[in-house]
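One protein chain is absent from this view; the other protein chains keep their places.
Residue numbering begins at 1 within each chain, and the chains themselves are lettered A and B in the order written.
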Amino acid sequence: MEICTGLCALMVESGANSGLAQFMSLLIGVLLVSGVPLVTVIILIWVERKIAARIQDRIGPNRVGPWGLMQTFADMVKLILKEDITPTAADRVLYNASPLVSFASVVLLWAVIPFTPFHFGVDLEIAALFFVAVASFGTLSVMVAGWASNNKYALLGAFRVVALLVSYEVPLVFALLIPVMLAGSMSLVDIANAQSGMWFVVLSPLAFLIFYISSQAETGRAPFDLIEAESELVAGFNIEYSGMKFGMFFAAEFLHVFTNGILMALLFFGGWKGPFYYESPLIAFFWLGLKGSIIYLTTLWIRNTVPRLRIDQIMAFNWKFLVPLSIGNVVLISALLKVMQELQLSPRNFVGASVPEMLPTTIVLFLSNLAIIIYIMGMLRKRGEEMRVSSQQTRRAFVQASGSAAGD
Amino acid sequence: MLELNAISIGFFIFTIFTLGGAIGVVTTRNLFQGTVWLMVSLFGIAGYMLLLSAPFLAAVQILVYIGAIAILITFAVMLTRSVTRVDERYIRTIPSLIGSLVLFLILIAGVTIPVFGGHEGAPVVVKTTHDFGLALVDGNGYVVPFMLASLLLTAAMIGAIFIARDEET
Partner (left out) sequence: MNVLNEWAFIGLFALLAPVFPALPIAVAWIFRPRKPNVLKSSTYECGVETIGDTWVQFRVQYYIYGLIFLVFDVEMVFLFPWAVAYNDMSLFGFVAGFLFIFLLTDALFYAWNKKALEWV
């Protein structure tokens, strides 16, 4: 009753039992698809350290292998040989399970990512929702890790982190609604195909910006890297983790950032669409990798440049700025889109639309988003000036007061 | 009736998750571990929805129940003092045995009579998320419950903030 295609059909023909052949073909598919993130994470750690080093005007690892390429393996060997200190009062099962759940939740995301128009793990009908749901598992594992360590600092750190992660899911999903709405489907393959006329980042740059900022917060990247806050709370929720378990949390974080980069490339930048992408799957894969990598590199760039925000600043930024903005964006885009569709100016189905067909929609949506962005920037600039002026006045008053006090 | 195909294997696995998680919730002494068992149980229910060809509802179950409600329960558990040790025990053997037996019989009757009592089951209609969306704004569909849901959510949020903030004046 299950459909048996490809490798499975081959095995059935060579005499294997149908159920077993089904299972084996699924298993091989799983191993192939999961190989991609596992290889990627090894390369990512090296990329992360090299680029962080270059931005900080130093060289980074360059001794182990050519250009330090073998550094990740050296790190792995080091972590394996480190003593694994488990605190005595820790909850054994939960303590050991949470790095596994954290890493597994990120690897599970790769099951739905289409590498090319024809090669993917599964084309889930609800892929966009799947992403958000699996990301919530990562949030859970942080909480469980903090509790299971039986350590006040770990618990405090875990609470703050969970409050942060949970808060930033709201603008993330509202920004995710825009590509889903434009493409008319939650499937990533459909969303990528619906960008044949125009990339969604042009149709709604504000949605991309909100999604980008929220995903930075969701993965714990600067300026929202309270999760790793090395100077406060002594490393937060993973303070009691050592050795390979500690390594797993960090590998999971790096991989999560890259996965989000690929996701953004699929959602907003047309995925594997680029010149000649239909010629060969390899070219499509190359375009997807290129776009995802560029987004990931901007993440690294920002990470090594900006200072960290405080938790109350982060929360205020989210609930008082990002959430109303993302809701307003959804309302605006949906209003304009519906009006244009009613006026027959915009195609109802974006798949296969050409650039001229999409032109009126593009112009209207892009200009509306641009107007909002300019207005918001103006407001922020005014606010920033007010704060700078008031702080200058405070300083002047203080200097005067202390000057007069000292001069007496 | 009992064939060994993928669906029945899935059904057994998810039943183990659901029931095992539920048993874990009520037997553990540690409140936080109870929350984790609750998440396991809710995950089993999400699995049932998958088997019933409702992947959207399964994802919603994970997103809302495990991703929000279980976390809220954890926060609420943390608000109480003695989390690790539940000292008081409520042991009244005979009344609880009778009560649970009665409840069990009621549930068994409620489940088996509609299924095996000769009634026609509801027709199996598998709809997509697209159909669900269209039904949500259809005048003859579910637009009124849609609006009522938003009213309910607004009331919930306002009420919760009112209660939670009241002590801070």
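A few notes on this one:
The working rule: a residue touches a chain if its C-beta (ideal position, glycine included) is under 8 Å from a C-beta of that chain, and two chains touch if they have at least 3 such contacts.
Keep in mind the model is a prediction, meaning the values are calculated, not measured.
Residue-wise, the contact with the chain that is not shown comes from A:L38, picked out of A:L38, A:L345 or A:I372. Taking the complete complex into account, A:S334 is the one of A:S18, A:S196, A:S293 or A:S334 that touches the chain left out.
For the options A:M181, A:L290 or A:L345, the residue in contact with the chain missing from this view is A:M181. Residue-wise, the contact with the chain that is not shown comes from A:V101, picked out of A:A21, A:I51, A:V101 or A:V364. In the complete assembly, the contact with the undisplayed chain comes from A:I80, out of A:I80, A:V93 or A:L282.
The set of subunit A residues touching the chain not shown comprises 1-3, 22, 26-27, 29-31, 33-34, 38, 76, 79-89, 96, 99-101, 103-105, 107-108, 111-112, 121-125, 128-129, 150-153, 155-156, 159, 162-163, 166-167, 169-170, 173-174, 177, 180-181, 184-186, 234, 239-240, 243-245, 247-248, 251-252, 311-312, 315-316, 319-320, 323-324, 327, 330-331, 334-335, 337-339, 341-342, 348-349.
On the side of subunit B, touch with the chain left out of the figure occurs at residues 6-7, 10, 50-51, 53, 55-56, 60, 63-64, 67-69, 71-72, 75-76, 78-79, 81, 83-84, 129-134, 136-137, 139, 143, 146-147, 149-151, 153-154, 156-158, 160-162, 164-165, 167-168.
Criterion: only the chains that are shown with their structure count from here on.
Considering their complex, residues 1-2, 19, 22, 91, 94, 124-126, 129-130, 132-133, 136-137, 139-140, 143-144, 147, 159, 162, 166, 169, 184-186 of subunit A touch subunit B. Residues of subunit B that touch subunit A in their complex: 5-6, 30, 32-33, 36, 39, 55-56, 59-60, 62-63, 66-68, 70-71, 74-75, 78, 128-130.
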